[in-house]
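Yeah, one chain of the complex is gone here, protein chain that is, but the others are all in their spots.
Labels run A and B following the written order; every chain starts at residue 1.
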Amino acid sequence: MSGFHVVVLVKPVPDPGCYDRVEIDPATGVLARQGMPSVINPSDRHALEEALVLQERHGGRVTLVSMTPESSAETLREALAMGGDEAVILSDRAFAGSDSLATSRVLAAGIAKVAPFDLVLAGNESADGGTVHVPSQVGELLGVAHLANVLRLEVDPDGSVRARTRIENGYVEVVGALPMVLGVRREINTPRYTSLMGVMASQGKPIRVFGAEELGVDRSGVGMEGSNMRPGKLSRPSFRRKGERVKGDTDEAVARIVGILRAEGVLG
Amino acid sequence: MTGVPGRKGAIWIVAEQAAGKLAPVSLEILGQALRMGREAGGCEVAAVLIGKDTGGLAEELALFGADKVFLVDDPRFSPYQNDTHGAVLAKLVAREDPEVVLFGASACGEELAPTVAARLDTGLGAHCTNLDLKADGLLRMGVLGFGGRVHTEMFCPARRPQMASVKPGMFQPPPRAERKGTVVREDAAALLEGERIRLRAVKVVRVEPVGVPLEGAEVVVAGGFGIGGKEPWALLEDLARELSGAVGCTRPALDEGWPPGEHTMIGTSGKTVRPKVYLGFGISGSPHHTVGIKDAGVIVSVNSDPRAPVFESSDYCVVSDFRKIVPALIREIRKVKGGGLREPSPA
Partner (left out) sequence: MPEMKFTQQQEMMRKAVRDFVEKEVKPVAPRLDAECHFPDEIFRKMGKLGFLGVFVPPEYGGAGMGLTECAIVLEELGRYAAGFAMAVMTHNLGVEAILTYGTEEQKKKYLPDLATGKKVSGLAVTEPGGGSDVAGQLSNAVHEDGKWVINGRKCFITNSSNAEVNVITARTGEDAKGRPAFSAFIVEKGTEGFSAGRDEDKVGLRGSHMGDLLMNNCRVGEEALLGGEGNGNRMALATISKIGRTGMAAIGVGILRACLADGVKFAKERIIYGKPLARLQAIQMEIAQIRIDHDAAKLLTYHAIGLKEAGAGGDAEVAIAKYYATEGAVRAAKRTMDLMGGYGVITEYPVGRYMRDALACIASGGTSHIMQIIIAGQALA
């Protein structure tokens, strides 16, 4: 398949290992994310792995596209060390505060900038936001078929696609044709480790940066101004309970638990 | 932030069906819609049901309190596809102009909701843990981020409808209503006219999950990373079996491959459960997991680390090794069930 082009949407997020450190600034009510190292959203690694597998099978190019501050270029380079031919960063003050639809508009513009494309792959959920919106919304904005929750993917050289998508307690097999946008679940594959050769090669791979101007986005559709969703108050949820310590040795603790089970009426 | 003053539009839910039954989450969001409708002083509550041969299920929605059920019944809508269902919903919403539309955040809902939001260029709050329709007509949506550590209120001030998705198990279903609503059969062909349908669902495979399902289980026995291996994990399954309960897990345990599958994971990216009794073993208590059990009846946690954060979100805390507790607990339960009653020791 000459010219097969897969775009992978990647998002640098604060390292999920550090989420215990996330603070809400009492003065501004805004999240303080200082000092949290940035990683590629874990779900996106699975999307990238799938793209690399397709590249090994069908040839062509893999481009990483990310809406992120330019300062995240290093994290993008880490993704390139895993694989991919080049990265494109979509960065502009105007994009700040975008909800998922506004973000999808920026991403769609970025994808159009590196078009033509055959397939867009994205991780299904982002570790910090957790919305599953982007793959579906990017698909709608690009006017192509899209699926979220993909568990398995087959792409034939003639462009026909067979995807397995998750439903509760099962799956659905869906057929379609390229171009498509697919949101993939972690179960789809095991991302490869980054090799030293990959690290070296990543140094020479281009990372381009595009702002609102170069993308030609309508500013009224992006950023806070273009977001239909607006955030209100932030707070730390509390799941506090009474925390009563059960004292004593194993037998005493077990007796206590059995007592609780009986009191709640679940011991037959 | 402004709603449209004086406007009192309808609250819709998008219902889902699978294998001839209403998905439980559909009733759960219907319950929320009915509550918000009452609190707003009386709003019309409607449901949309798209599928094939779903007339009976539409009647059921009407019996649970929906004032109106828009029934779109045609073979082309089964199985679910985001293009067919999305096209129909977008057209219905544009025609009827509801104030609020709620979706269940099932696998299909998770995809359908953003699809419709994009088609309508409106806002969508994802995986809301609480919902309120305020006096000014604005839907206040509570959303958790950063693995359950940050709660944000979200609003859709300008565009309509205001949309939200809710995870299964977050809320309770409503009781049966006194009066019955009306079912309106829609013209499926007209709704699909002019739409480009690019996908074709060709096969649906349902896999019966192993073990008692978490949804609706009265007792949940959950394990975390502290369990340490597949062999010790079997102890939890034995305990669950003794109690006719369901086995749950945290994400770290799932990643290790000890639990039977992803359907057992409890947490922000997994399931929400509300058993009468939750017994947790070897779980540290990360908010990711705790969010999934916040409405459980009684939470008992066993962990060998006295400073485990889980103890703050538990009713009863046992500082011990689960390898000691679980076998002894199983023995004691068998004795009790076998008729050998034993008085619990003083608290």
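One rule holds in what follows: contacts are C-beta pairs under 8 Å (C-beta built on N, C-alpha and C of every residue); 3 or more make two chains touch, one makes a residue touch a chain.
What you see is a predicted model; the values in this text were computed from it and never measured.
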Of A:71, A:160 or A:195, the one touching the omitted chain in the full complex: A:195
Touch with the omitted chain, as defined above, among A:20, A:74, A:154 or A:213: A:74
Touch list for subunit B against the chain that is not drawn: 305-307
Residue ranges of subunit A at the interface with the undisplayed chain: 74, 77-78, 81, 193-200, 202-203
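Basically, only the chains that are shown with their structure count from here on.
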Centroid spacing, where centroids are CA-atom means, of subunit A and subunit B in whole angstrom: 22
Contacting residues of subunit A [partner subunit B, same complex]: 14, 16, 19-20, 22, 24, 31, 99-101, 104, 125, 127-134, 136-137, 139-141, 144-149, 165-177, 183, 187, 227-237, 239-246, 248, 250-262, 264-268
Subunit B residues within the subunit A interface of the complex: 1, 18, 23, 79-83, 106-108, 110-111, 113-115, 117-119, 121-127, 140, 144-159, 198-209, 218-219, 243-245, 262-263, 268-269, 276-277, 279, 286-287, 290-291, 294, 297-300, 311-320, 324-325, 328-329, 332-333, 336-337, 342, 344-345, 347
